[in-house]
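Before we start, here is the structure in question, set down as structure tokens.
The other protein chains are all here in position, but one chain of the complex has been omitted.
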Amino acid sequence: MMDKLDGNAAGGILQEIFPFEMTLVQTTCTGCGVTNAIGELAVYMHGMGTIMRCPTCDNVLIRVVQAKDQYWLDMRGVRVLQINSEM
Amino acid sequence: MSQGFISRGFHRRSQLSDVSGRIPPGQYLERGFPVLTAGPTQHTPLEKWDFSIVGEVDQPKRWTWDEFRALPHETVTVDIHCVTKWSKLDTQWEGVSIDTLLDQVVFDANYIIAISDGGYTTNLPLDEIIGGKAWIVYAYQGEPIAPEHGGPARLLVPHLYFWKSAKWVRSLKLSDHDEPGFWESLGYNNHGDPWKEERYWGD
Partner (left out) sequence: MGRLNWQLGEVIETQMETARSKSLSLAVPDWIGHQPGQHVDIRLTAEDGYQAQRSYSIASPPEDAERIVLTVERLEDGEVSPYLVDELHVGDKLELRGPIGGYFVWKVQIGGPLLLVAGGSGIVPLMAMIRHRQSVGSNVATRLIYSSRFYEDIIYRDELDHIASDDTMLELVYTLTRAQPPGWTGYHRRIDFGLLGEVAWPHEQRPLAFICGPTQFVETAASGLISLGYEPTRIKTERFGPTGGA
């Protein structure tokens, strides 16, 4: 049985792409408008990719696939990211 | 993504094998049945469940659970192949052939999009699901499909990578144009033939 994880689990893959500590980054959901730290999102992570969902409405916020020396990143579920560049 | 430091004494748990010629390239034989999900397990009660064929059809068609279970059905034993490299042989499913369902609608379309509870989608050309290639199944190894494996019913398209066999399927939308689904829009191959290792875009 696959369990969901907390946003911290996706910290590694996100920090491969973004040069910041990502789990503290704030995301606003396009589905329900709630803002959460990435560390608070529900993460579904397995061999196909990493899916991050809003803990309030389950909307997909961020999706990442990594294969063949590429990343595919979809952040359509995020209205805006708030990144503290000191992190 | 770097090559990686070779860890002394580490090897994959299951050996790659092509012993019987039934395991596609790059796959290994799995005896369990791993569950991979992109979201929370769906639990649709049977009294709320229905299945529809919509889109480029003269008349959309809908079946309740009881109506669906009354349709002609069959039991098939097939091998399944996940893009994460596991293959499972001789899995037995019971359900309704897509041919049986499409016989009940008048349509003009070249593509289908399978739509599931929870929002998952996958796309297929029409000729990949007709002619005895695909089913909507509701039993696995003689038992109702468990929710974590896609119950009450899932799509079964065993000749393609298993992400195409959408769990918790609720409708097929017939279309004259292709619409990449959940994984197909995120780097996974639009077609997904395991025998040609069509895993990702550009394969």
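Per-chain residue numbering starts at 1, and chain names A and B are given in the order in which the chains are listed.
Following the convention adopted for this analysis, a residue touches a chain if its C-beta (ideal position, glycine included) is under 8 Å from a C-beta of that chain, and two chains touch if they have at least 3 such contacts.
None of the values given here were measured: they were computed from a predicted structure.
Screening B:G9, B:P45, B:G142 or B:G202 against the full complex identifies B:G9 as the residue touching the chain left out.
In the full complex, subunit A touches the hidden chain at residues 2-9, 11-12, 15-21, 23-24, 37-40, 45-46, 87.
Residues touching the missing chain, restricted to subunit B, are 2-13 (touch as defined at the top).
As a convention for this text, only the chains that are shown with their structure count from here on.
Put simply, the C-alpha centre of subunit A and that of subunit B have 26 angstrom between them. The touching residues of subunit B, counted against subunit A in their complex, run 1, 35-40, 82-85, 118-119, 148, 163, 183, 185-188, 199-200, 202.
The part of subunit A that touches subunit B in the complex is made up of residues 1-2, 4, 16, 42, 44, 46-49, 51, 53, 58, 60, 63, 65-70, 72, 74.
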